[in-house]
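Note that one protein chain of the assembly has been removed; the remaining protein chains are unaltered in position.
Now for chain A:
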Amino acid sequence: MLVQKYYESERFVPDKEMDACGLFGVMHTGGVRFGGRMAIDAIKNMKVRGSGLGGGFAIYGLYPKYKDYYALHIIYQNKNLAAKKIVETFLKKHFYVVFDEEIPTNPDIRLFAPPLAWRYFVAPQKSGVEEDVPDDEYVISKVMYLNSEIEDAYVFSSGKDAGVFKGVGFPEEIADYFMLEQLYEGYIWTVHSRFPTNTPGWWGGAHPLSILDWTVVHNGEISSYGANRRFLEMHNYYCTLHTDTEVLAYAVDLLMRRQGLPIEVVAKIFAPPMWEAIRYMSDDDIELYTALRMTYAPLLMNGPFTVIVAHHNEMIGLTDRIRLRPITAGARGELVFLSSEEAAIHAVCPDLELAWTPPGGEPVVVRLHTKDHLRSLNKSI
């Protein structure tokens, strides 16, 4: 447990960071890869939602050439080469590293204290008691180890054929710094612009937050953070980045990947219907929703939030149970958009066919080769 492992008392667990933010996500449901222009322009359109203290992108379908390998994006704060050495020794011991390189950056873009960013394409090299551990679990445990045990080293992302680029700055500056528009294509782009309210930005704290190929961008403050964090610690997730978003990312991983629950159900765990509403459901649903609320009460995400969760084949938008933070969905052909503001969607897609606002707790699920996102359309406000 985090407390047991790292702190004498819960009293010493650092405060979480609080922020308000802008979010945008775009996905081609046909799986066609495209460049970063739309994501960058849309988030620029919502400039007041950020304060230049954090921005970032998650891209899926990013590394087709290495799509069978876990792509680790690791940053070394203060360009700490000693940390890099420790990490690389660790990686060599626990993984087969098939290729690694510095993530190319544009030296003309001046950002606040940029770290050294490196990417490694790896396959698990298991030994001893870990032979039988599934690959994903194995990678997670190693990522958790790196994040919590090695100073100045942080794993930004660890999924296959996907990656996170983030840092301190406005998102469009981050995009220029990593030259996203010139170098990369993907079929899902999510982007985040951060407005922290209690801390200066730091590179690790920027969004998206990620574990394996799951990424989360989030706007809001989760007032139930403490309760959520403690529950996740029981399942060996250590919230080392101390942001609300991190709990969301780990909760998504726990429920969807490890426990295999579908997002439609997970949405009802994060933002459950009121007891008063459950009372009037069918008997089967009363049983289901009561069991969900009972069992997963500590994962109810309370307080204002909007979140865009993505992994391969899926992009999901969700807002809190009483919709204290906005989210809008839009669609044109096979392109589906999720955004904090509708204007940002129109700005990058002038011939938009549909735009709708889902109610609190109702997920917009955008799936590859389906029209599942339209399910939330008839429930929209």
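One rule holds for everything that comes next: contacts are C-beta pairs under 8 Å (C-beta built on N, C-alpha and C of every residue); 3 or more make two chains touch, one makes a residue touch a chain; residues count from 1.
Note that contacts and distances are computed from a predicted model.
For the omitted chain of this complex, the UniProt record lists the protein as "glutamate synthase (NADPH)", which is one of "Peptide/nickel transport system permease protein", "Nitrogenase iron-molybdenum cofactor biosynthesis protein NifE", "glutamate synthase (NADPH)" or "Heme exporter protein C".
For the options A:D68, A:D135 or A:E287, the residue in contact with the chain missing from this view is A:E287. Of the candidate positions A:G204, A:P304 or A:G330, contact with the hidden chain is made by A:P304. The chain omitted from view is touched by exactly one of A:Y225, A:F337 or A:W356, namely A:Y225.
Within chain A, the residues in touch with the undisplayed chain are 1, 3-4, 8-11, 15-16, 18-20, 197-198, 220-221, 223-227, 230-231, 233-235, 259, 261-262, 264-265, 272, 274-276, 284, 287-288, 291-298, 300, 302-304, 321-322, 324.
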